[in-house]
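What you see is part of a larger complex, with each chain still in position.
Letters A and B mark the chains in the order given here, with residues in each chain numbered from 1 onward.
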Amino acid sequence: MKPYLHEVKYYETDKMGVTHHSNYIRIMEEARIDWMDQLGYGYDRMEAEGIVSPVVAASCNYKKTTTFKDVIEVEIKVKQLSEVKLILAYTMRVGGKIVCTGETVHCFFDGGRPAVIAERFPSLYEAMLATLSA
Amino acid sequence: MKPYLHEVKYYETDKMGVTHHSNYIRIMEEARIDWMDQLGYGYDRMEAEGIVSPVVAASCNYKKTTTFKDVIEVEIKVKQLSEVKLILAYTMRVGGKIVCTGETVHCFFDGGRPAVIAERFPSLYEAMLATLSA
């Protein structure tokens, strides 16, 4: 898996001169979408198939500030994969140094009912399992 | 009509220490939605009725910078109201001084076809006309 790169935009900074902390939640979404594309089951396909996958929880631990033009490298690992829940862990680095770590929790709804990941998305499930042993 | 008030949020500032210029486009949208509510035909009702009203054009002339906690007072005037097009002019002030002026152009689609404003929204049309002579 290739890490996702996000170059900090001017409009993502705030008057403290650093990337506003809310943007890391967005950067994690960008990285997650790219990660799913790499796993071969894009978020657009999921939506086209009528799946709704809300973010159940999200958190960030801010270690170092970043700013305009910094290139944030985001690495994603599956932290937990159960029947109906997926927990992803994010490590964000600039120049090799950790600037932020985060976590998101996801579930999947198919026609309004919780979907069992391994049954509804077997290939995605296998691909995610494979990243665990990589 | 009551002017719309927007207090600048911390996350709306950028590393120059001022409100990022893109946010005025959003503030104009907030003010426009409030203005339509005051005219008695809210944007949520319009959407519920299946009307799609894209912004065709938008522009801003930035006069003075604003920053965190500034209260921007937005005044809207109908600049042009034709059969299928609406042009709104915005004056944004802080403490009585103009900080930005703007314009947006709108049209309305009903079931994918352009809607004649006076026919499809007669009460909104009358209300907008009334603001012209106020």
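Just so we're on the same page, a contact is a pair of C-beta atoms (placed from the backbone, for glycine too) under 8 Å apart; a residue touches a chain by one contact, two chains touch by 3 or more.
Remember, it's a predicted structure, so these values are computed and weren't measured experimentally.
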| item | value |
| --- | --- |
| Entire complex copy count, 2 subunits given | 4 |
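As a working rule, only the chains that are shown with their structure count from here on.
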| item | value |
| --- | --- |
| Intercentroid distance (Cα basis), subunit B paired with subunit A, Å | 35 |
| Residues on subunit A engaged by subunit B in the complex (per definition of touch) | 10-11, 13-15, 17-18, 20, 22, 67-68 |
